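For reference, the structure I am asking about is given below.
Now for chain A:
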Amino acid sequence: MPNREPAISFHDLTLGYDRHPAVHHITGEVPRGELLAIVGPNGAGKSTLLKGIIGELAPLGGSLDLDGLKKSDIAYLPQQIEIDRLFPISVFDCVAMGLWREIGAWRGVDAKGNGEVARALARVGLQDLADRPVGALSGGQFQRVLFARLLLQDAAIILLDEPFRAVDNKTVDDLIALILTWHAEGRTVLAALHDIDQVRAHFPATLLLAREVVAWGETRKVLTPANFAKSRQLVEAFDEHAEVCERDESQRERQPA
Partner candidate 1 sequence: MIDAIIGPFIEFAFMRRALVGCLALSLGAPPIGVFLMLRRMSLMGDAMSHAILPGAAIGYLLAGLSLFAMSLGGFAAGLAVALAAGLVARSTILREDASLAAFYLVSLALGVLIVSVRGSNIDLLHVLFGTVLALDDAAIILLAAISTFSLAVLAAIYRPLVLECFDPQFLRSASALSSPTHLTFLVLVVLNLVAGFQALGTLMAVGIMLLPAIAARFWANDISGMIVVAVLIAFGASLSGLLLSYYANLPTGPAIVLLCGISYLLSILLGTRGGLVWSLLPRKHLEA
Partner candidate 2 sequence: MKIRVLVQIGLALLLLLGASGGAAAAEMLKAVASFSILGDMVRQVGGDRVDVVSLVKPDADAHVFSPTPADAKTLAGADLFFVNGLGFEGWMERLEKSSGFKGKTVVVSKGIKPLTMEEEEGHHHGEEADHDHDDHAKDEHDHDDHAKADHHDEHEVTDPHAWQDLANGKIYVTNIRDGLIAADPEGKAVYQANAAKYLDDLAKEEIAVKAAIDSLPEGRRKIITSHDAFVYFGAAYGLEIIAPEGVSTESEASAQDVAKIIRQIKEENILAVFLENVADHRLLDQIARETGAKIGGTLYSDALSGPDGPAPTYLDMFRHNIGVLTAALSS
């Protein structure tokens, strides 16, 4: 495989809350244009890692590099906890937020912008629901809305945190098709997923995470029973009486592709 430039580099990165690491000593690179699945047991730190990339969490140790890209070049789809579904906003206006990078806080959405929003809605199959309030949508429909917004963001790096949780199968298929389109367009896509079959079917690269890197590389080489067993062992609860971690940086490395 040709050596691509890295989009994201981790240098002995440790991320966590209140000094307890959720992921620690992560070192490695995500090449540009990679379609990477991040899997691992519950509590493995997948969400934490994505939050670290988008800058929601400051590193407890080590560092993270975006290799020339800015935070505004990243589009992030979190697990929707902070979104107020009852908020009185229409589907159209919600999607239109994706144009922020172009119009900022003050410029209006012009005809061109309107057209882009309409096209994005069409691509996710929601063109007829443009004026509905988002509160009236089902879980799957709302997920499509968020994907439409991602489309408009036109970002170089896209982070998806469990995008298919509690979403119907038809929607999953449609959205996966969208993800593959992004990959074809050369964007870097990282997706934290729980459905291993989906990963095997569509994602060429996988990072198996269990608070540290268990395995990272070509999907079929990573998703082995041995690796799964190892990951289950490594995931443990926060230790209230944990000592300060003294582990060396050189121990964990990305496996060769």
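Assume contacts are C-beta pairs under 8 Å (C-beta built on N, C-alpha and C of every residue); 3 or more make two chains touch, one makes a residue touch a chain; residues count from 1.
How these were chosen: all candidates are chains of the complex that A comes from, given by their letters.
These numbers were taken from a predicted model, which means no experiment stands behind them.
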State which numbered option touches chain A in this complex: 1 or 2.
1
Chain A residues touching candidate 1 in their complex are 54-56, 71-72, 74, 76, 78, 82-84, 87-90, 93-94, 97, 100-101, 104-106, 128, 133
